[in-house]
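First up is the structure itself, then whatever we jot down about it.
Every protein chain but one is kept in place in this view of the complex.
Order of writing sets the chain letters: A and B. Residues in each chain are counted from 1.
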Amino acid sequence: MANILVGLVVFGALGAIVWKMVRDRRKGVGSCHSGCGTCPFACEKRHD
Amino acid sequence: MPHTIALAGNPNSGKTSIFNELTGSTQYVGNWPGVTVEKKEGYLKGDKRHVVVDLPGIYSLSPYTLEEVVTRDFLLDGKPDLIINVVDATNLERNLYLTTQLVETGIPVLIALNMMDILERNGDTIQVPLLSEALGCPIIETSAVSRAGLKDLVKTAVHMVDKAEGSGKVAKFSTPVEKALLQIEHLIDTLVPPDTLRWFTIKVFEHDERVMQRLNLSDQTAHQIATIIESVEKSMDDSAESLITNDRYEYLTGITAACHKKARKMGTLSTSDKIDRIVTNRWLALPIFFAVMWGVYFIAIQSVGDLFIGWIEWFFGDLIGANIALGLEAIGTSAWLVGLVVDGIIAGVGSVLTFVPQMMILFFFLALMEDCGYMARVAFIMDRIFRKFGLSGKSFIPMLIGTGCSVPAIMASRTIENQRDRRMTVMLTPFIPCGAKLPVFALLVGAFFPNSAWIASSMYLVGILAVIVSGIVLKKTKAFAGDPAPFVMELPSYHMPRMKGVVIHMWDRGKQFIKKAGTIIAVASAAIWILQSSSWSFQLVDTQDSILASIGRLIAPIFTPLGFGSWEVAVATITGLLAKETIVATFGIVLGLGNVAEGDPTLLASVGAFFNPISAYSFMIFTLFAAPCAAAIGATRREMQSAKWTWAAILFQTGVAYTAALVVYQVGMLLFGRGL
Partner (left out) sequence: MNLGEARPGEMVTVRKVGGEGATMRRIMDMGITKGCKVIVRKVAPLGDPIEITVRGYELSLRKSEASNILVEA
C-alpha cells in the first residue's frame, strides 16, 4: 500500500517535471526577469 | 491593431531601464528575423493599444553593423508610429548625432532627455525649450533611476501617436552638400515615399550599398548620381560619407553651443576621471585587476561560499534525507523506493544545490563590475594581451563572465562586432572553468590533494593557457585569419551601481540554477539511480551488474589511455553533458557517497578505487575542456547561427580535452608513476 502511494507521488512528480520541461521548450518560455535591464546579457532567453 | 512605438538610443543611455519602466512585466523577448540581435517588445503598462519595441543600442545608422542594419530595416519597413529617442543628457552631442538620423526617416520623434539628475549634479544646464525648438521634437526630461518624468513621457507619446504629429527638423548640411542632395532628390523622388525621401537621398549620397541595392537604380540614374557626388567630393577634398558626418556634427555643435552650459571646462577632471586615473593607471591597473578578481573569488568561493556549503550539506543530508528515509521506512515503503528518493533524487539534487550560494555571489560581483563601468576598463586594460593571440579586449568580458556560467558568457560575445572574433570567443569561452565545474574539481581535490590550494586554482591557469594557445593556433587557420577587428569603444563614466538591478540579476541567475536542480537534475538523478540499480530485465541487482555498468563498460575503453577507464567514471563523463554538476551527482549515486564532506576519509577511500592523483588531474583536465553542458551547447548553436560551426566547436573542444588529458596522464605517469 505504502509502495503504491509513495510510488505514485514520486513518479507522478517526475512525470510532471518532464512534461512541463517539454511543454516549456515547445512554447519557448523565456526565463528572464524584467528587472535585469542594466546588463545586455543578463538572462538566458530563447531565440526563435 | 495596436500602435507601435520604437525605443531607440545609444548604448549606455539608460534605454533599457526606460524600457523596463515603460513596459513592466509584459515584455516578450525574441530575435530580429535571421540575426542574433535580441528583440524586446512589451505593451505600455496597462495599455494594450501601444506596443513598445526596444531597438538595439546604436551610435549611428550606418550600414556596417548588424544592430544598425536591423534598426534601419525596422524603421523603414516596420513603420512604427513614433520613435522615443533616449538621449543621455550628460553626453549630448554624440547622442543627438543619432537623433538627427532618426528624424530623417520621417517618423515623429519624441526625445527622452535621460540622466537629467546627473547632469544637474555636475552643475551643467540644458535649456530644454530652446533645444526642443532647434530640433523640432518634443523633449521630456527623465531619470530612469528616480522615475522622474516617465508619466509625462508616456502621456506625450500616446498623444503624439493619436495625433500623428509630424516629424522633427532635419539637419542642414553645408551649401555644396545641400546642393548635391537637391539634385539627387530630383532623380529618386519617384522611387521612394515622400516622407522618407530625405533619408534615402542622404544614404544615396553616402554611397550606402544597402540602400543602392534596395533602390535598384537604372544605369543612367546611377551614373548621373555618381557624377554629382564625384564633383562635390573633388571640390571639398573629402569623401561623401565623411562630409555628411562632419556636417552633422557641425550642425549639432551649433545647436548645443546655444543651449548647453557646462560648469566644467574641457580637460578638467570629474570624479569619474579621478577614479579612472587610479584604476587604469599604468602601474596600478593590472595589480588592481588581479586584486579585484582574487577578492571576488575569495569571497564567492572560499569564505562566504564555503560557509553556506556546510549548511546546505547538513540540510539535505542530515535533515531532509535522513528524516524522509525514516518516515518512508516507518510507513512500510520498500527499500528500493526509499533508495530512489533518498540516495537518488535527494542526494543528486542536494549535491548540486550546495554551490548555489557560490554561484550567486559570483554573479553578484560580476553584475556589480558591469554596472559600475569597470568591465569596459577591463577590456581596455586587456586588449593588448588579447590582440597578441588574435582576439580583442572585448573577448575578455565573455571569458570573465564564463567563470560564472558559460551560457551568459557565450551570449555576451554578442557585443563583439567582428564575426570571426565572435565565433572564436564562443568556441573558447567554455575553456574557462565555470561555476558548475568547480564542485567536480572540489571533490577530486578534496580527495587527492587536500592540502594544496594551487591544484584547484591551476584549473583557471590551464584554462587561460588553453584559450591563448588555441587562439594563436586557430588564427593561423583559414577560417579565422584576417586583420584584428577595430577597438573603438566607449568607456562609460563610473557610477554607483544600481543595487536593485544587481540584486535582481543575481537572484535571476540563482533562481535559474535552482530551477535546473529541481527539474533536469532531479530527473537525471532518478534516472541514473534506476539505471544503476536495475538490470536490463528490470530486476533489482548489484550496481556491478546494472544497465549503467554495461553501458559504461562499452565506452570506458575510450578513456583508458587517459587513466580513468572504469565504467563509473565513463558514465559520469556522459552524464556531464547534461550539466556539469551531474558529474558530482553521478559520483554521489554510483559510488554511494551520498553527502560526504570534502576531505572526509571515506571519500578518498571510495574515489581512490577509480583514480590515482594523476588520473584524477587528467579527469579534471578532461572535464575542463570537453564539450560543455547541454545549455551551453544550445547557446553556442544560437550564437553561431549554424549547425556546422556548432559541431566544429564541440569537436574542437572535445578534441582538445582528450589530447590534453592524454598528455597529462601519460607524461604524469612517466614522471611520477613509480611512486604511486
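FYI, a contact is a pair of C-beta atoms (placed from the backbone, for glycine too) under 8 Å apart; a residue touches a chain by one contact, two chains touch by 3 or more.
Since the structure is predicted, the reported quantities are computational estimates derived from the model, not experimental observations.
Trainee: Using the whole complex, pick out the displayed chains that touch the missing one.
Mentor: Every shown chain touched by the left-out chain: B.
Trainee: From the list B:Glu67, B:Glu313, B:Asp343 or B:Asp383, pick the residue that touches the absent chain.
Mentor: Spelled out, the listed residue whose C-beta touches the missing chain is B:Asp383.
Trainee: Of B:Val158, B:Ile188, B:Ala285 or B:Ile574, which residue touches the hidden chain?
Mentor: B:Ala285
Trainee: Tell me which of B:Thr196, B:Gln224, B:Thr245 or B:Ser334 is the one touching the absent chain.
Mentor: Candidates B:Thr196, B:Gln224, B:Thr245 or B:Ser334; residue touching the omitted chain: B:Thr245.
Trainee: Thinking of the whole complex, not just what is shown, which of B:Trp336, B:Phe449 or B:Phe487 touches the missing chain?
Mentor: Per the contact definition at the top, the residue touching the missing chain is B:Phe487.
Trainee: Footprint of the hidden chain on subunit B, which residues?
Mentor: Contact residues on subunit B toward the absent chain are 59-60, 62, 64-65, 90-94, 97, 238, 241-242, 245-246, 249-250, 253, 262, 266-267, 273, 276-277, 280-283, 285-286, 380-381, 383-385, 387, 393, 486-493.
Here, only the chains that are shown with their structure count from here on.
Trainee: Please tell me the distance, in whole Å, between the geometric centres of subunit A and subunit B computed from their C-alpha atoms.
Mentor: Each chain reduced to its C-alpha mean, subunit A and subunit B end up 22 Å apart.
Trainee: Per the contact definition, I'd like the list of subunit B residues that touch subunit A in the complex.
Mentor: Where subunit B meets subunit A, its residues are 16-17, 19-20, 23-25, 27, 29-31, 36, 38, 57, 328, 331-334, 337, 340-341, 345, 367, 370-371, 401, 407-409, 411-412, 414-415, 498, 500-502, 504-505, 507-508, 511-512, 515, 518-520, 522-523, 526, 631, 635, 638.
Trainee: Could you please specify the touching residues of subunit A with respect to subunit B in the complex?
Mentor: Touch list, subunit A to subunit B: 1-3, 6-7, 10, 14, 17-18, 20-21, 30-48.
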